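Of the protein chains in this complex, one is absent; all others appear in place.
The first chain written gets the first letter, and so on, giving A, B and C; residue counts start at 1 in each chain.
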Amino acid sequence: MGSEESVMETSRHEALGLSDDQVLEMYRTMLLARKIDERMWLLNRAGKIPFVISCQGQEATQVGAAFALDREKDWLCPYYRDLGMMLVFGQTAKDQMLSAFARAEEPNSAGRQMPGHYGDKRFRVISGSSPVTTQLLHAVGVALAGKMEKKDFVSLTSFGEGSSNQGDFHEGLNFAGVHNLPVIFMCENNKYAISVPIEKQLAGGSVAARGQGYGMPGISVDGNDPLEVYEAVRDAAARARKGEGPTLIEATAYRLVPHSSDDDDRTYREMGEVEEARKKDSLVQFKKYLEDVGILSTESGAELEREIGHIVDEATEYAEQAPYPDPSETYTHVYAE
Amino acid sequence: MGSEESVMETSRHEALGLSDDQVLEMYRTMLLARKIDERMWLLNRAGKIPFVISCQGQEATQVGAAFALDREKDWLCPYYRDLGMMLVFGQTAKDQMLSAFARAEEPNSAGRQMPGHYGDKRFRVISGSSPVTTQLLHAVGVALAGKMEKKDFVSLTSFGEGSSNQGDFHEGLNFAGVHNLPVIFMCENNKYAISVPIEKQLAGGSVAARGQGYGMPGISVDGNDPLEVYEAVRDAAARARKGEGPTLIEATAYRLVPHSSDDDDRTYREMGEVEEARKKDSLVQFKKYLEDVGILSTESGAELEREIGHIVDEATEYAEQAPYPDPSETYTHVYAE
Amino acid sequence: MPVISYIDAVTQALQEEMQRDEKVFVLGEDVGVRGGVFRATDGLYKEFGAERVIDTPLTESAIAGVAIGASVYGMRPVAEMQFADFIMPAYNQIVSEAAKMRYRSNNTWYCPLVIRAPYGGGVHGALYHSQSVEKLFAGVPGLKIVMPSTPYDVKGLLKSAIRDEDPVLFLEHKRCYRLIKGEVPTEDYTVPIGEAEVKREGDDVTVISYGLTLHFALKAAEELEKEGISVHVLDLRTIIPLDKEAILEATVKTGKVLIVHEDNLTGGFGGEVSALISENAFFELDAPIRRLAGPDVPAMPYSPPLEKEFMLNPEKVKTAIRELAEF
Partner (left out) sequence: MPVISYIDAVTQALQEEMQRDEKVFVLGEDVGVRGGVFRATDGLYKEFGAERVIDTPLTESAIAGVAIGASVYGMRPVAEMQFADFIMPAYNQIVSEAAKMRYRSNNTWYCPLVIRAPYGGGVHGALYHSQSVEKLFAGVPGLKIVMPSTPYDVKGLLKSAIRDEDPVLFLEHKRCYRLIKGEVPTEDYTVPIGEAEVKREGDDVTVISYGLTLHFALKAAEELEKEGISVHVLDLRTIIPLDKEAILEATVKTGKVLIVHEDNLTGGFGGEVSALISENAFFELDAPIRRLAGPDVPAMPYSPPLEKEFMLNPEKVKTAIRELAEF
């Protein structure tokens, strides 16, 4: 953790080898993710889009993790909340809005899938489905292929803490462990699976603790801290590239909004609990960090917000005007044509 | 582990509270299981029965475990090798032979299932299938029912170390952990899943080590030592009855014969390895123990062998004569009639 | 008789059966505190507590497998799969275990359990919240499959399912939940599993359907009456066991049969119905048996024009009936 001499003078991100520009970019991406997400809720409440599923509360985890990967060669099998990760890998605000409006131009599925069902060949993001945890095995398969082909990429797959109880989690970690594959399993623990809290979900209370049963490191990190997540994923990726096998990472944060636009979280959790969690919101905390280390000022912060507001506006306008797919598209691409 | 004063004079089984008669009965049951099993191979090789799947090498585990349960109220969801367990719970040599010959009178399924597919309402043994590890969840369901009905029975389910990698293992342990259910998960690790050795099967190398990931004790025992298995299961059952929840036990021994009568184990393991394992055969070791503590003599041992030989002969003769089910039975009991 | 919605009929049946029999309990994802993502178990947690209305971990195989174990013991579990699309991880437990328990144990052990699952589309649910799954289970002997279309049938059939001695897959069309309302008696009643019902008498064309498309058929029939086409509508209600007599009777009634379901055409249950008719009432037919079904694409897309294209509707059913009538 940083070299002895300069620990006190060096900022946390410098100790991690991250430049000021890089952490600013991280913050910017987190903020963009948040603003896109917030706008989607407004659009949904205005009846303009049928459905939203949020990243809110998990931006630090997603952005920190994706920043630690090689965006030119690593592979992703993300889950429906990973907006932050997708932005880091290359998708844009426009892509998100096109998806929210289910337009033909939408890059994940041309409007076939719900928003949040990412998949993008440009960025080596394998198309995901709704049944949870299935993508975990695909990441293992990609890692196996990489090992067979003697490539040095890693694959990263993410999933909720509820989803980590599915059988596919167990089979995937075991397979990756036996074959010592370059894969990173990242659990985004947001403390709820829809209405079900961890206590009713997760025997033993820790996803990370399950790593050792597969002979792999099981690492707990603060999911509200992008630098801590970055470090854990960076190290896991380095191990994987060296042929030292898979890692399980559990990043714990909190889901700040209802499960989806169809949910009403007041039926199962105290709003006081949500308020408490908002105090630890990574966007608040990381902003403060950047201010403290002098990278962000009140002015540059406000300017950033404005800029992002513009981007989101433009993306929304573009997407709203964009055409739907033609009905005949219903019948295409069942098999290779 | 036993009271201070008398450790040196007390034999291991006395320290566990087991009488001489009880350990003799354990040995007798182990021997009976072995002899039935050996006879089945002969019958198979003589073309008289189509299929055998063996308990050989796992008798100590099975008998030790079953002895630690309450045969009047506890429930079993065993797997196809658990002949020893079934004998303890009440099935007879005749039952086994009827099953091997697929006769109508066979108690598990009236000849519908292969041998080794146990199920017996008399002894609260739920009918098992061939797809591995499914029974694990049934044991959890029984334990849930017991808890709901405020009964004090426990359920025990057993499975191979290969099978422990199936998704149902994970989902079952997690469910039992969350609901703190009175269930004992017993892995009979015999070092192979057909041809696949542990190294290619089990990331991390230990099933027991996976217990802590579910917040439950994960206990490794010598599967060749019926007393060690007995103690672990007895303690697990006591905890379960006190409402302290589930336990995972891994009893490691060795499969002394091919996977089944359809297998040829010379294609994937050195016969020297099998020979080594035979030296640790629980039947040899436990016999020696009983001789050492003066419970068994050369004469009484020989007498026991003769007696058991008779039982197996009789059972075989009876079963061979017994009628097949009538073809019309093919159509019955699809639904309640 | 009070008029209630399709989903309220589910809730009432569950509540009354839980009151009637202590062995009945409910388990699934979000069924407790939240009352289910569709609110089908609303109020049950409050009335019966966490022990009988169990919020399970997110594990469908465990939900099914634990329900099987509990039912074999003697309980009466009613498991919810949050969406029928998510029943797949439980497929092994349902097909290999629940459906075969009685047969494989020679009638010694059996699984009196119900698995409820909302299925079907037309709710912007996209590929994985819209599927029909009946064809994936219809060829699994040992399982019963119930697919009601009206609140009356929902309540009566769910009660029968809970009291049944065998595993029942109870499929609720989620588009019907709040759309379809109907009269339901306040006193206890059941509808027998395995009996189809003529929902409308007619002479020219027979439509055989179930679930949401049954309502499309009724609507189409109503409108076609004005054109002078008289439509006979049979609601299968249960697809396994299948009411063969009712199907043959309904065939004979008009000599022209249209089978309608939302599930994909190829491999869909309509094939079974068609085969049954042509095997047993071939000479009563005045026209080829026709099937109208979802297209052979993996599932219903999200984007509204695509979803609309996939879904059947009264218009499409009308056209198909008219063609047959004119045959």
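What we mean here is this: a residue touches a chain if its C-beta (ideal position, glycine included) is under 8 Å from a C-beta of that chain, and two chains touch if they have at least 3 such contacts.
Bear in mind the structure is a predicted one, so any value in this text is a computation, not a measurement.
**Q** Among C:Asp8, C:Asp30, C:Asp55 or C:Asp85, which one touches the chain that has been omitted from the display?
**A** Candidates C:Asp8, C:Asp30, C:Asp55 or C:Asp85; residue touching the omitted chain: C:Asp85.
**Q** Hey, which of A:Val284, A:Ala302 or A:Val334 is the one touching the hidden chain?
**A** A:Val334
**Q** Any idea which of A:Ile126, A:Leu227, A:Leu283 or A:Leu296 touches the chain not displayed?
**A** In the full complex, the listed residue that touches the missing chain is A:Ile126.
**Q** Which subunit A residues would touch the chain omitted from the figure, given the whole complex?
**A** 75, 77, 108-110, 112-113, 117, 119-121, 126-127, 129, 131, 134, 136-146, 148, 155, 167-168, 171-172, 174-175, 178-179, 332-337
**Q** Since one chain has been left out of the picture, which residues of subunit C touch it in the full complex?
**A** Touching the chain left out of view, subunit C contributes residues 85, 88-89, 91-92, 95-96, 99-100, 103-104, 127-128, 135-136, 138-142, 240, 242, 263-264, 266-272, 274-280, 282-283, 285, 287-291, 296-299.
**Q** List the residues of subunit B that touch the chain left out of this view.
**A** Subunit B touches the chain not shown through residues 50-51, 102-104, 109-114, 117, 129-132, 160, 162-163, 165-168, 193-196, 200-202, 262-263, 267-268, 324-331, 334.
Just so we're on the same page, only the chains that are shown with their structure count from here on.
**Q** Could you tell me which chain lies farthest from subunit C when each chain's centre is the average position of its Cα atoms?
**A** Farthest chain from subunit C, going by C-alpha centroids: B.
**Q** With chain centres defined as C-alpha means, what is the inter-centre distance between subunit B and subunit C in Å?
**A** Comparing mean C-alpha positions, subunit C is 42 Å from subunit B.
**Q** Subunit B: which residues touch two or more other chains?
**A** Residue numbers touching two or more other chains: 167-168, 171, 174-175, 178.
**Q** Two or more other chains touching the same residue: where does that happen in subunit C?
**A** 57, 59, 61, 89
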